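As structure tokens, the structure follows; a few thoughts come after it.
One protein chain is absent from this view; the other protein chains keep their places.
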Amino acid sequence: MTTIGARQRVEEALLPPLVALLVALVVGDILILLVGQSPGAVYRLMLSGTWGNWYGFGQVLYKATTLLCTGLAVALALRAGLFNIGGEGQLAAGGFAAAVMGLVLPAGTPGIVAIPLCIGAALAAGGLVGAVPGVMKARFGAHEVIVTIMLNFIVLALLNWIVASHLHVPETLHTPAMRAGTLSRLMDWISPFHGSAANTSLLIAIAAAVVVGWMLFRTRAGYELRAAGLQPDAAEYGGVRVGRVWIKAFVISGALAGLGGINYTLGYKHYYEEGFSGGAGFLGIAVALVGRNHPLGVVIAAFLFATLSQGGLAIHALVPKQMVEVLQGVVILAVAAAVPEVRRLVQGVRAGAAR
Amino acid sequence: MTASAPAIRMNGIHKAFGPVHANRGARLQVGTREIHALVGENGAGKSTLMRILAGLYAPDAGTVEVGTPSGELRDVTGWSTADAIKAGVGMVHQHFMLVRTLTVAENVVLGREPVRGAMLDIARAISDVKRIGDQYGLRVDPARHVGDLSVGEAQRVEILKTLFRGARILILDEPTAVLSPLEVKELWSVLRRLRDDGATIVLITHKLDEVMDVSDAITVMRQGETVARMDTGAATPEAIARAMVGRDVALVTMRKEDEGPRNSLEGTPRSAAPRFALSVNSLVVTSRGRRAVDGISFDVAAGEILGIAGVEGNGQTELIEAIAGLCPVTSGTIALGGRDVTHASVRERTEAGLAHIPEDRHRRGLVLEYTVAENLILGDQHHYATGARRAWALDGRRIEANATDEIQRFDIRPPDAELPARALSGGNQQKVVIAREMGGAYEVLLASQPTRGVDVGAIEFIHAQLRAAREAGKAILLVSAELSEILALADRVAVMYGGRIIATLPRREASEERLGPLMTGATDTTRPAA
Partner (left out) sequence: MSEIIAFVAQTIRIAIPYLFAASGGVIAERAGVVSLTLEGFMLTGAFAATLGSYYSGSPWIGVLCGIGGGLLFGLIHAVASIRYRADQIVTGIAINLLAVGLTRFFLLMAFDSSSNSPRVAGFGVTGDGGALTGALLRNPLVWLGLLGIPVVAWLVHYTPFGLRVRAVGEHPAAAETLGVPVRRVRYFAVALSGILAGLGGVYLALDQHQFTDSMTAGRGFIALAAIIFGRWEPVRAGIACLLFAAAETLQIQLQGMQGIPSQFVQMIPYVLTIVAVGGFVARSTPPAALGKVDA
């Protein structure tokens, strides 16, 4: 019996993303043929341009870092039964706070002090933005999807205003360079990575994934969080204060998305720039979905989507890189459609037999 | 058998939902102008069979035939709801199928709207509803919003819906579960009027007194099969009950005879100085702007079962949830073992010795996707955690040991701690809840509908557990919609009506005859017999 239960769960988790990738592959083929290229050649180019050379691989690592953070943010919230669509705003707030912290600190502050402060600022800012929908839901019953969507626009407009009116370097849309707290690039240690933006925040993101996994599946907090997500009434009955769990989950989720901001500000450009996220906040939803809300799955999915997005640049000579955006949409749509379908197939219909 | 041609004939009906076989070759034959009772225990497959007749499900195998106005049978196997409605088959569901935000008239005409040009002719809808209502004594204002109606009125709307569609065959699924005895009487007269007007009525129920009261013929189902068909005139409750459960022994548990609990208590606490384990004082609970619990006071002593009888929806749910800490108290106090817990958290109450078997295990009692082992620590999870303030890692080995132990003690099947709770049968799911709540240390137990939707074997097991807990000196507050269960277990019986306790009787003075009127809110005029 145990093996059947376990196998069911594995099938339910793995089948939808696989189906979705297959569908995306077909749509990709159609688009490539439409442009008049050979799918085989394009996919080969995509692979060689990403995993096939050090620079491409470095860029994949760089892009995966942000997606890992935003994906974890969405996954953790979903485990608590919450849909965090506010990744975009939380990510921007985190990046901004880290950049400002690095700007405020005196030049020459040692990294051992400055880096934790900057990371802390990113976590706090993301967490603060995340707290809003959490509190709104727990206290006033406001639907978190609506609140997070609207909050994205508000946070981005607010940051735009601060940067545009107070903090920008003339003629640009970005803040001045940080004086302290920057992270080292991977190319500083492994020279073939030269030119790629990959930096040590990747390690921080992976550590975050490990911590989230441990928290979710090995601690009391995780037990209560998942119970609140699966069946809030049962969790409440089991002594869990569901409202508090929602707030906590949203704060942690926002903080994780905010953490993604350090990849750009601390690790790459060393300043905050309007629109740096490039949609990574929204793509976090895709990453969590394909990763089936499991930290390990999220890591894999982050690499998958990073490969797609870097691969788009690699194939641009043959096929417009916009094809990748289409494929991302197709993957999300297909996973979303396949999840209930697969569950029905695997579990069989459980309808009102007992009623 | 009725002499007239059959109105419904169903044969060899099979229907499975995944691994669950709801119908296994079920049969049903109903004559025209007949009130036919379809009886059986919970889960016997009655509702499924009727949903197939109403076109909501297609059968996996078997045939469904329905009489035409010309008196012939027509094969309608696998028809749709729309077809069924068109042919005059209407179903009143156990859980009302009403759109709360629409008016009575809008609910009634939905799907068959009268139109004037492209517009909805709401004036005609209102007059039609009024006319049909007057004809059968189903009075309810067509312009009111359904969300504002009482339960009895809502049921009238359900019946109006089927009549508006010209139903000749009317199916009612457990129609009395939410009605007071007076409303039940009214319903019976409506049904008789309909029958005398030429309608055929199938009544799903598991209450034998209703069967004897109103039906002309009876079909009994057990475990998805049809096991008996009889004319009501020739049937006895005992015979029906035997057919329902398949053996004699269960009849005693189902139908309390007067040998209820025999112990030293009979309403008086065991020790000289009464020590009340649970004390509720002038409790008021407001729910959706209504005083659902309206000033209730009672005590439960150690070693006593206090049974709360009453028609569902008279504040029992809110009372239990307030004591359990799941809904806020408006005023009044709750004390556990002398300690005030009126505003304590659920966890604080658990630590003060409270255990709770909730009325709805699928919603409250279990996290269905969690494994049996995980469910067996729900509410107790901090005891399995380590670190400061028990916030950190869960001890997997202790969780496993606990599961192994309780699975064995409470005979949970299959004995697999790693199975998700949803994969268990209703009875075994309830055993998981019981094992968790009664397997550890506690002083006061709230048992709300503890045997709802479980099989007879599990009922006996659960009743034995509750009796043993009383002998072990636990204080138990039992809420049950089954009067027989209350009478079989309780030492004292309190009757709840309209959010109040309107009478409290020692077991020896409580009888179905005396409790019945009380449950309708009638003042107690019967003096104790002895």
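Going by the order they are written in, the chains are A and B; count residues from 1 in each one.
Everything below uses one rule, namely that contacts are C-beta pairs under 8 Å (C-beta built on N, C-alpha and C of every residue); 3 or more make two chains touch, one makes a residue touch a chain.
Keep in mind the model is a prediction, meaning the values are calculated, not measured.
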Field: Displayed chains contacting the withheld chain
entry: A, B
- prompt: For the full complex, which residue in B:A5, B:A58, B:V115 or B:A472 touches the chain that was left out?
  reply: B:V115
Among B:A16, B:L56, B:I132 or B:I502, residue touching the chain not depicted: B:L56
Message: For a quick check of understanding: of B:A5, B:A58 or B:M97, which residue touches the chain that isn't displayed?
response: B:M97
Query: What residues on chain A make contact with the chain left out of this view?
result: 31, 34-35, 83, 85, 136, 140-143, 145-147, 149-151, 153-154, 157-158, 160-161, 164-165, 279, 282, 285-286, 289, 320, 322-330, 332-333, 335-341
- request: For the chain that got dropped from the picture, name the residues of chain B it touches.
  value: 54, 56, 80-82, 84-86, 91, 93, 97-102, 106-107, 109-113, 115, 118-120, 161, 165
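The definition used in the following text is that only the chains that are shown with their structure count from here on.
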- line: Per the C-alpha centroid definition, the whole-Å distance linking chain A and chain B comes out as 46
Query: Tell me, which parts of chain A touch chain B in their complex?
result: 1-2, 5-6, 218-221, 223-224, 226-227, 230-231, 233-239, 241, 347-355
Of chain B, residues touching chain A in the complex: 16-20, 22, 42-43, 47-48, 51, 57, 94, 324, 326, 345-347, 350, 356, 358, 363-370, 374, 378-379, 381-382, 384-385, 390-394, 396, 414, 416, 418-420, 422-423, 426, 453
